[in-house]
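Here the structure is laid out as structure tokens; the discussion comes afterwards.
With one protein chain withheld, the remaining protein chains of the complex are depicted in position.
Chain IDs A and B follow the sequence of writing; residue 1 opens each chain.
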Amino acid sequence: MDNPRESFSALEENRVSSMDKSVGELASLVGGVVVGDPSVRITGLNGIQQAQRGELTFVGNRRYLPYLGTTAASAVLVAPDAGATGRTLIEVKNPYLAFVRVLQEYAANTPIPHPTGIHETVVVGRNVSLGQNVALDAHVRIADNCVVGDNVVLYAGVYVGDSSCIGNDTVIYPNVSIRERIWIGARCIIHAGVVIGSDGFGFAPVNGTWFKVPQVGTIRIGDDVEIGANTAIDRATFGTTIIGSGTKIDNLVQIGHNVEIGEHCVISGMTGVAGSTRIGCHVTIAAQVGIADHVEIGDNVTIAGRSGVTRAIASGQIVSGFPAIDHETDKRVVAGLRRLPELPRRVRELERRIQKLEEELHGKAANHRD
Amino acid sequence: MDNPRESFSALEENRVSSMDKSVGELASLVGGVVVGDPSVRITGLNGIQQAQRGELTFVGNRRYLPYLGTTAASAVLVAPDAGATGRTLIEVKNPYLAFVRVLQEYAANTPIPHPTGIHETVVVGRNVSLGQNVALDAHVRIADNCVVGDNVVLYAGVYVGDSSCIGNDTVIYPNVSIRERIWIGARCIIHAGVVIGSDGFGFAPVNGTWFKVPQVGTIRIGDDVEIGANTAIDRATFGTTIIGSGTKIDNLVQIGHNVEIGEHCVISGMTGVAGSTRIGCHVTIAAQVGIADHVEIGDNVTIAGRSGVTRAIASGQIVSGFPAIDHETDKRVVAGLRRLPELPRRVRELERRIQKLEEELHGKAANHRD
Partner (left out) sequence: MDNPRESFSALEENRVSSMDKSVGELASLVGGVVVGDPSVRITGLNGIQQAQRGELTFVGNRRYLPYLGTTAASAVLVAPDAGATGRTLIEVKNPYLAFVRVLQEYAANTPIPHPTGIHETVVVGRNVSLGQNVALDAHVRIADNCVVGDNVVLYAGVYVGDSSCIGNDTVIYPNVSIRERIWIGARCIIHAGVVIGSDGFGFAPVNGTWFKVPQVGTIRIGDDVEIGANTAIDRATFGTTIIGSGTKIDNLVQIGHNVEIGEHCVISGMTGVAGSTRIGCHVTIAAQVGIADHVEIGDNVTIAGRSGVTRAIASGQIVSGFPAIDHETDKRVVAGLRRLPELPRRVRELERRIQKLEEELHGKAANHRD
């Protein structure tokens, strides 16, 4: 075909134009106050730098205030004390949360087209219990003895191993692999390509070769957990790898065997947590962090991006660097690094000057003795 | 079976021997000059350390010149001024490009055995438009409302979500997952296990739990883009995540929501680009780099391996380190690090000597006052 996108664009435009509200209507929705013309029509949402005419945007951070003068957006959500002028504004206490609220309204107009029903190519094993209203897309494979809750959605190519259990309302995207004897809670979202229940990485050295330690444990994932694309979570050697309820994990993360993660944590992309490490609740881990094995991390800890954690972190600490230390101390280390190239030169210069002084002084001392 | 490889080896050898050209023929192909016997037969290609009798190799970098004396290769592509002797040589201005040219000839004899036709196990939704000569291998799943261009090849287990669009001549390898409303250009190559269109990682804190910010945006991937195995690209929160035409992305890379990458960039393996960051054109990013969110990177920037980029980089800059700084400055920092262990000792020694001098001098000063 000449240009597949053209036929597609018509489709897409049709879809996106399904939202059309006035600034006044949106202000009511978020409990905000209109400054300017409340009849302006809003048909989409966007970031302040990308927004076009007809779109709503927001300023959630003073850093973005200067863009108020240049954005093409037709209206802007701002805090009342932001000092914004010359635009159609909706003033609201927390512009970001208000934007999320409008996004939800918009999302309701752009629902995810989940598959429905049980496709005829699905292969389900013996002794499997399927809940009400389960959706199984093409080429799903569920092994024997599984339990699948109500309203569960499994996209194409999902594999669920023997005796595994998936809680009510959980959605699992395409080509996810769940091994045997894994428990997954309710209302979880598991993105495409995720692997849950692969063998932990355990080998004992025997005469110069590596003897595989059997990985007979399992994994228990709580409710309301989200797991990002192509993330891998290993089953326990024995016992259970645990992901607490409400915890959100980003793409390409690795969770080792027997790791235990508490509730309501956030683990950003490409982070690795090595075996048997225990992480508390409400812990925030930025991207590309590494955490060594058998480490204890308390509650409400924050770990900055690219940190390498090698030892225990007490509750409430903020750490960064490798090896990770208190963030304020690490900032001074990093600042010191900037001055590092000049230090050897300065020390060498001091050594020269002091040498000179010592010679002068000892020369004089000798004179005095005369 | 006793040894599966033996039956296989026969097959393989049969295939590899399908290239057989003389050094003279290859010299004509690359516009080079033969030094030695042009009738020598060449049946394969290899690196200078791995090459066997009958194979052609090349020296593209002076670092490899010493191997000219030891390689078993039957002929070598070299630059005319390389000072090479004692071998059957093909002298050519750019030996690497000449080698690639011969590789192409060889590749034409080793075509990738793409699937053809539409397999009976393929499941295609309603209102899907398939171009001419489309190849869909076993267990492919295409959801409703998709547009698939001419000559597109989808390998086994590929999933294409609702209302997505794939441009002409694009090849998608096995078990790739493409979510709904994604646009992919022409002549793209998407390697196995890639995920395109997973939800961005966006959560708003509400009373100690994480509220999911709907991810209703999409992704637009240009023409001639290549994406490496098990890479994950997140859809925009709203608006569009963009990968510019001609950009090449390696394996296990993460691209966050609302990231915009320009044309003809190269992004090496295991690199992560966090949300809303904008990267210009002709940018080269080495392996295991991390780039923070909301960062602006200009055109023609080079980012060294394992760098951590935390702030804007102007066009044309070369940066390295974490936090990434000008590469020349960073090299001095790294050199300084090597001398770091000795510095505290030298400073301590200076403090001792100056203390002694001060005591001596003040003692003397006191004497003088007498």
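The rule is short, and it goes like this: a contact is a pair of C-beta atoms (placed from the backbone, for glycine too) under 8 Å apart; a residue touches a chain by one contact, two chains touch by 3 or more.
Predicted model only: the values in this text are computed from it and were never measured.
Although one chain is not drawn, the whole complex shows that of A:S28, A:Q104 or A:S198 it is A:S198 that touches it.
Screening A:I42, A:V147, A:V171 or A:C188 for touch with the missing chain picks out A:V147.
Only one residue in the set A:N61, A:S315 or A:T329 touches the chain that does not appear here, and it is A:T329. For subunit A, the residues touching the absent chain in the complete assembly are 121, 123, 129, 131-132, 139, 141, 143-145, 147-150, 157, 159, 161-163, 165-168, 175, 177, 179-181, 183, 193, 195, 198-199, 201, 203-204, 208-214, 216, 230-232, 234, 237-239, 252, 254, 256, 258, 270, 272, 274, 276, 290, 292, 308, 322-323, 325, 329, 332-333, 335-337, 339-340, 343, 346-347, 350, 353-354, 357, 360-361, 364.
Although one chain is hidden here, its contacts on subunit B can still be listed: residues 1, 4-5, 7-8, 11-12, 15, 44-47, 50, 96-97, 100, 103-104, 106-107, 110, 112-113, 115, 119, 121, 137-139, 155-157, 173-175, 189, 191-193, 224, 226, 228-230, 246, 248, 250-252, 264, 266, 268-270, 282, 287-288, 305-306, 334, 337-338, 340-341, 343-344, 347, 350-351, 354, 357-358, 361, 364-365, 368.
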